[in-house]
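Missing here: one protein chain of the complex. Every other protein chain is in place.
So, chain A:
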Amino acid sequence: MTTQEFSTMVQKYQALVYTVCHQLVPDVQEAQDLTQETFLAAWRAIDRCPPGFEKQWLARIAANKAKDYLRSAWVRKMNTPGDEVLALEGAPPGMQPEQQVLDALGEEELTEMILNLREPYCTPCRLVLLEQHTMAEAARLCGRPPKTVEAQVYRAKKMLAQQILQNDRVPCERRSVHGTV
């Protein structure tokens, strides 16, 4: 594809790409930047564009760009120490706060909580946390990309830990062992 043809393609699909970006990332400036990033990525991979499916192909690239942006934003937000994370300071080195909270829970209770998770978290968490599959196996069984499964399990753990802390379900004696609360 020549640069002239690509320029025509940008003109034709810029509204579609911007709409996808803006629906996923409401900030106008960010959506505009993601639109440009989408077209630059499309130019680099233009040979892989299936003829006749330009609309879906560009929308997928835009969704991927938005996903990367939202994932970074989510991680930044969650890793900013809030009360619940600060409350868990003093945990053994290398132990994540949410893992500590999950470990404090009884097996039966944890199983119930995992099975009650909503999609898209229930299936990968059941496979990884309950059935002890590896991330790669779980990804294959779910039909999802491995990185997506990893991210979903990671988020699910964070959510479960928050849920437990909010419900005040962590036994008091366990908390006191780690010198918290």
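Following the convention adopted for this analysis, a residue touches a chain if its C-beta (ideal position, glycine included) is under 8 Å from a C-beta of that chain, and two chains touch if they have at least 3 such contacts; residues count from 1.
The criterion applied here is as follows: contacts and distances are computed from a predicted model.
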| item | value |
| --- | --- |
| Options "Zinc-finger domain-containing protein", "Thiolase family protein", "Tetratricopeptide repeat-containing protein" or "ABC transporter permease subunit": UniProt name of the undisplayed chain | "Zinc-finger domain-containing protein" |
| Hidden-chain contact residue, picked from the options A:V28, A:A45 or A:L130 | A:V28 |
| Residue numbers in chain A that touch the chain omitted from display | 3, 6-7, 10-11, 14-20, 22-26, 28, 31-32, 35-36, 39-40, 43, 55-56, 59-60, 63-64, 66-67, 70-71, 73-74, 118-120, 123, 142, 144-145, 148, 151-152, 155 |
